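With one protein chain withheld, the remaining protein chains of the complex are depicted in position.
Take a look at chain A:
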Amino acid sequence: MPKVKETEILIVGGGPAGLSAASAAANLGASVLVLERDEKPGGQLIKQTHKFFGSKKQYAGDRGYQIGDLLIEQCGNNPKVEVWTNTTALGIYEDGVVTAEGRAKHLKINPKKIIVATGASEKMITFPNNDLPGIYGAGAVQTLMNVHGIVPGRRVLMIGAGNIGLIVSYQLMQAGVEIAAIIEAAPTIGGYLVHASKIRRAGVPILTSHTITEAYGNESVEGAIICKLDEGWQPVSGSEQDLKVDVICLAVGLSPLTELCFQADCQMKYVSELSGHVPVRNEHLETTRPGLYVAGDVSGVEEASSAMVEGRLAGISAACSLGYGEDIAPKLQAEALAELSELRAGPAGQKTLRGIMNLMDKGGAVC
């Protein structure tokens, strides 16, 4: 007889969103199971050695991994929360059963509510020889360095001057790796200027309106050709430069990791401001599949600070729908929504707000 694990709330993904959802729901009395594909929960936070920006309430000023440890501890101290690491959710079925693979076993879980908090995956771009060894995603480089203590090479070309490109460049420099240049196809730097200035002061050029035209090398990357782009994003002939590098690092954005939402038949919409296809949901983060909530980067790529608040909001909403904390839930939900508006008050937040408005707009194309 197949044994099915019963739980009130199943959370897929143990990053800042998932862990915050877990403790919020458990604090109201719901029993929670978190599935985390990695060995250790914490999501992106476990490799983030820099001090976080954002608001004090979301631990700004602390380093990413310290925030992760704090969230893990909060869950660990709560007897209502169970965390299964090394366990990947594989499917969500029509009858609500979720399957997973954990320690080479096929597992079945029957939850009353589901919160999908799977985060995002790195985007790739196309250029000749883009599969040479030595070409990495920026997130992968960060994991390699900050989790495993390995530097990827000696001299790096970073593609993308958003926050991730800037932060990973700086961390490479801290590890003694040379950055040949940071190139950015857009005419302006996307990331925070504090990060960009720190890098420029160290003598690293940040070239906007530039792209890579090809990588070259025999066994692995030996160099890259970059060129300038005109206002119409077309290569300017004669502007090519040859950079001798052994690593090319792609920091060209993230896509929400929404396969499980697609599978569960949530209504999905492509919203460029949220970085890809995201599930349509209500203010309390419930999708069009009743009882399925989303939180964090999977609902639109943003930041850990907002992921934590969204997690809390989804956790409270799911617990409340099971009858837990009905008296205080509305107040807690209102508080979380207020914190989200505060976090989204800045220029980067404006983009997210536009995206959410666009998403909520009824009658949009459903892909």
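In the analysis below, a contact is a pair of C-beta atoms (placed from the backbone, for glycine too) under 8 Å apart; a residue touches a chain by one contact, two chains touch by 3 or more; residues count from 1.
To be clear about the criterion, contacts and distances are computed from a predicted model.
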Task: Options "Assimilatory nitrite reductase (NAD(P)H) large subunit", "(2Fe-2S)-binding protein", "Phosphate transport system permease protein PstA" or "Zn-ribbon domain-containing OB-fold protein": UniProt name of the undisplayed chain - done: "(2Fe-2S)-binding protein"
Task: Contacting the left-out chain in the complete assembly, out of A:Met268, A:Ala318, A:Leu340 or A:Ile356 - done: A:Met268
Open item on the list: Out of A:Ser31, A:Ser255, A:Thr287 or A:Ser317, which residue would touch the omitted chain in the full complex?
Closed with: A:Ser255
Open item on the list: Just to verify: which one of A:Ser55, A:Asn130, A:Thr143 or A:Ser239 makes contact with the chain not shown?
Closed with: A:Asn130
- [ ] Since one chain isn't shown, list which residues of chain A touch it in the complete complex.
- [x] 2-3, 88-93, 99, 101, 104-108, 121, 123-124, 126-132, 214, 216-218, 255, 257, 259-260, 262-263, 268-272, 276-277, 365, 367
